[in-house]
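Below, a portion of the complex is reproduced, with chain positions unchanged.
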Amino acid sequence: MVLIDTGQNIYRETIQLDSNEVTPGSSVSWSVRKYVLRGGRQEGIDVVDINNGKLNFTVVPSRGMSILKANIADLRLGPDSPDKLLVNPKRIDLQAPGGLEGLEHFNEWIHHSGLKFFRVTETGESDDSKGDNEKKKTLRDEIGLMSASLVEVVIEREAPYRITIRGKIDQGITGGGKFELWTEVSTEPDSDTFQISDKITNLSELEQEFEILYHINFNGSLAGKGAKFFGPMRRVTPIDEHSASDVSNFYKYHGSTADFDEQAYNLLFWADDDDQTKVILHNKSLDRAVSMAFSVEQFPFFALWKKQSANEDGYVTSFEPGTSFPRNKRIEREFGQVPKLAPNQSRSFQIDFTLHADKKQVDDMQTHVAEIWAGRKTKFDSSPHVSAKV
Amino acid sequence: MVLIDTGQNIYRETIQLDSNEVTPGSSVSWSVRKYVLRGGRQEGIDVVDINNGKLNFTVVPSRGMSILKANIADLRLGPDSPDKLLVNPKRIDLQAPGGLEGLEHFNEWIHHSGLKFFRVTETGESDDSKGDNEKKKTLRDEIGLMSASLVEVVIEREAPYRITIRGKIDQGITGGGKFELWTEVSTEPDSDTFQISDKITNLSELEQEFEILYHINFNGSLAGKGAKFFGPMRRVTPIDEHSASDVSNFYKYHGSTADFDEQAYNLLFWADDDDQTKVILHNKSLDRAVSMAFSVEQFPFFALWKKQSANEDGYVTSFEPGTSFPRNKRIEREFGQVPKLAPNQSRSFQIDFTLHADKKQVDDMQTHVAEIWAGRKTKFDSSPHVSAKV
């Protein structure tokens, strides 16, 4: 079912699909609901709620098909209320100084950046070591703030009745290169898993560089005191001296502290024989977690960013799998870390997310991570490491 | 009654409340009407008209709860038509060069600026004497352009049946400090007075500086040839040489002149024993006026700005009570004129406006001002005075 199609001038303001009507054979009760946020700075934002009978999540076509929030049992990811959170991109000034806009984005649970540049969030003067001197352009190339031009919901009519929402984002202008991005978010009824798949196509007749990076943000509800990140680390590199001072604890969360300075680490992971790897973030009591499975061929680079400030000032940690590290494109290019697409060539990217709401599941996932890591070494860099390939 | 609540996704496009239905016991016929402006650059602007039976005024939730216009008898304040005037903030580029945006604001009768900075309207290079070198940031921190996230109308069900419209503006982003501003505009049926009350709360867990300033704009219909400003002046300081050349006439209006250069004066006022002061702007024939009553503890500083150009190019004078003078925050900080709020601390601000439509009322108000001033001296600075506390 088409929800939005700018080419056909189709726009459905509200939609309600449910299992009774669409898949009467399904024993699980699921629903898909599209509606529009009203009032204030969120006026006009399109959102789609998917409830697979066990897991709920909200996709935002008006903001690059990002995932606003998800929950399963009492595990709640993303913000508690849309208020203050889903500013219509019309209201965001992409050219404003510094990383303000970047930070506004951390309202969403998951969004992606690209395709010509990542967005970077450093403020102030050009700084080669952090790589923010293409910032102005970067801010503009923000698929996470673009409205999808075509959005549709597809429900398989046979078991397992997979539910898919797909959106197309058009990037690029006359003379400036062109990309088409299809994002699919899908799940099955009664599953605790959902998948994000991106397919990027170069619509230009010239070869083009591209970059894509996910921002997956957690607040104190999961990443609070005693929470830990666990992945099959191959290399851990602090991005600055302040991060380096705490590198051995990079995977631990200590809860909010006033005036906490940001820390960030660039990570490489070990993978299984199929290039697949898994990482997990779990709470202190090991009974709530989120895990991600992805290919290190698709996402060779990963950043882990921590901002353990007072809650009111924004306690957040961000996991950032990408086609390169979230640094200036020029630096990544020097290291050969900026991929290219030939005319009409496509590349696909996929991340499987699982929400774990009991100890057994968390324990099982830790075992999977440990199996990948088993017998393999981890290199911890003791100092920032920006002048050579990490 | 809630008109808008982004947290609950409530948005009422039109509302009509009136005395017959809501306060059948009231002998005065009042009404409150919310509607939406349509077409062109004003598309989607929410406005609320309040008619208390004697006085009409229009509040704009989409632009920081500003007062678009007011009138009583044939005294009309603010623009004659919404056309060209109420540009949706979505259409205003906060980062555009110079003070263009600032000037666009003068379409409204009253709006406020802040909370992290004031807006300044100087163009061009950084200029320490005028203090515009935090301009870029300033433009962004503009509560007067932010949509209220929660708007409600409250009607007291017992005499005097006070009518209140309240709006909440959320300012601040992750890592950038946070403020909540509640603005209330209220009046009583059959009154020639209304009140604006602001309450600012620091929602951050860190101490924060803040600033707030009102822009109260009058065009030639009240501030034309022969009009005068009258207040219990304690000190009058021209902001530049051009203003200084005319300091003894700072309170007089001579009507429009092509190529008139702007003049501005920083003012301090005497107050009564409760720190209350009063100022008035009246026309030449002394039968139409607006007066303001406020606390010099809440608003210690006041600027009077005059632009007596040809009408078509914008004849306007602006009264600007604030927590500091409308200069660069850095300069005000040096003089100790930038207040701070502890975490969760609040500060309140209140201005009572009266519209006077006959000679008796104008005369009475002049007497009140004179009583405060009586026996107290006024210091006139003969030259600009920016290197020391005024």
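A and B label the chains in the order they appear, each numbered from 1.
Please note the rule applied: a residue touches a chain if its C-beta (ideal position, glycine included) is under 8 Å from a C-beta of that chain, and two chains touch if they have at least 3 such contacts.
Computed from a predicted model, the values in this text were never measured in an experiment.
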item: Homomeric assembly size (copies in this file), of which only 2 appear in place; value: 3
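Simple rule for what comes next: only the chains that are shown with their structure count from here on.
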item: Touch list for chain B against partner chain A, complex; value: 4-7, 9-11, 44, 89-90, 93-95, 136-137, 140, 146-151, 170, 173-178, 203-206, 343
item: List of chain A residues in touch with chain B within their complex; value: 35, 37-43, 81-84, 88, 90-91, 93, 95-97, 100, 103-104, 106-107, 258-259, 307, 309-314, 316
